[in-house]
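Encoded as structure tokens, here's the structure I'll be asking about.
Here the complex is missing one protein chain, while the rest keep their positions.
Letters A and B mark the chains in the order given here, with residues in each chain numbered from 1 onward.
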Amino acid sequence: MSLFRQALTVVRKDLLLEWRGKGRLISVLLFGVVTLLLFSFAVGPDSTLMRAAAGGFLVLALLLSSTLGLSESFRVEQEQRAIEGLLLLPVDPIALYYGKTLSNTLFLMLLAPVLTPVALILYSVQLDLQGLAVLLGLWTLAAAGLSAPGTLYAAMTSRLQSQDVLLPLLLFPLVIPVLMGAVKSITLILTGDPMSQVSAWATLLASFAIIYSSLCGLLFPHAIEEGI
Amino acid sequence: MPDGVIVGGWSYVIAAYSVTAAGLIAYAWSLVHRRRKAELE
Partner (left out) sequence: MTRQFKWDSGLGLLGLLLLFVGSYIGLFVAPAERYMGETQRIMYVHVPCAWNAMLLYTLAFIFAIVSLWTHRPKWDAVTTAAVEVGIVLNALLLVQGSIWARATWGVWWDWDVRLTTSLIMVLLFAGVLALRSFVHDAGRRATWTAIATIVAFVDVPLVYFCVRWWRSLHQVQSTPDTVAPMMVVPLRINAFAILFLAIWMMAQRVRVELARRAQDQVAEPERIAPIGGSTNA
């Protein structure tokens, strides 16, 4: 089986698991909605302030939800030692990494259709269809950028007792470029982009995702060579 | 004297050097302490 087919098999397996037990997706979605709600209390009922910060809040909700989703994605494997079985199968670790990264990216993309409307309503922001499409594109790039290093770190920390602290501690400083890029570009879409800077930020998000998915793909086999 | 010159400011200089010295000394002390502990046990 080629590397690509192997990776796709991992994705299919993850999606099937996700579909059978929808608990993870639903709880992470709810978590995202709750954070969006909490952020609006942080700036008070002032609607101009909220509208200005809407992009930032939306991306922060994605970021906070992502650590939950990522750590869950490997906790599933730890249960009943599923990861051992996975590693015993003739699956290349590199395929395992890309499969997991892809399924984590898809998972984070699934948050967009719920979190975006909630944010638009809560923070009373108007957005036309074209803006919505661009926002979804940026969301996808940000999701890929978060998943690329996130999958590697989730695999490493999933065995440690302090995973819940350690994963955000490692991931948050690392993904600051993703955070900045996504916040800036999404805010520009929500508030207007007179200088057309969105494409520059989109390039940054794409480069981050590409750089880290190549680097972490190289490192992942080392990370799991002594068992996850 | 040109405009915008910062006059004085020795207190900031003293603060910066003191913090640096204190930081270096504290870390060096912790290293010596840790090394002694690790090698004695």
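As a working rule, a contact is a pair of C-beta atoms (placed from the backbone, for glycine too) under 8 Å apart; a residue touches a chain by one contact, two chains touch by 3 or more.
None of the values given here were measured: they were computed from a predicted structure.
A.B. asks: Which of the visible chains would the unseen chain be in contact with across the whole complex?
C.D. replies: A, B
A.B. asks: Out of A:91, A:120 or A:174, which residue would touch the omitted chain in the full complex?
C.D. replies: Here the residue in touch with the unshown chain is A:174.
A.B. asks: If the hidden chain were put back, which residues of chain B would touch it?
C.D. replies: 2, 4-10, 12-13, 15-17, 19-20, 23-24, 27-28, 31-32, 34-35, 38-39, 41
A.B. asks: Could you pull out which residues of chain A are in touch with the chain that's been left out?
C.D. replies: Considering the whole complex, chain A reaches the absent chain at 78, 81, 83-84, 87, 149, 152-153, 156-157, 159-162, 166, 169-170, 172-174, 176-177, 180-181, 184, 200-201, 204, 207-208, 211-212, 215-216, 219, 222-223, 225-228.
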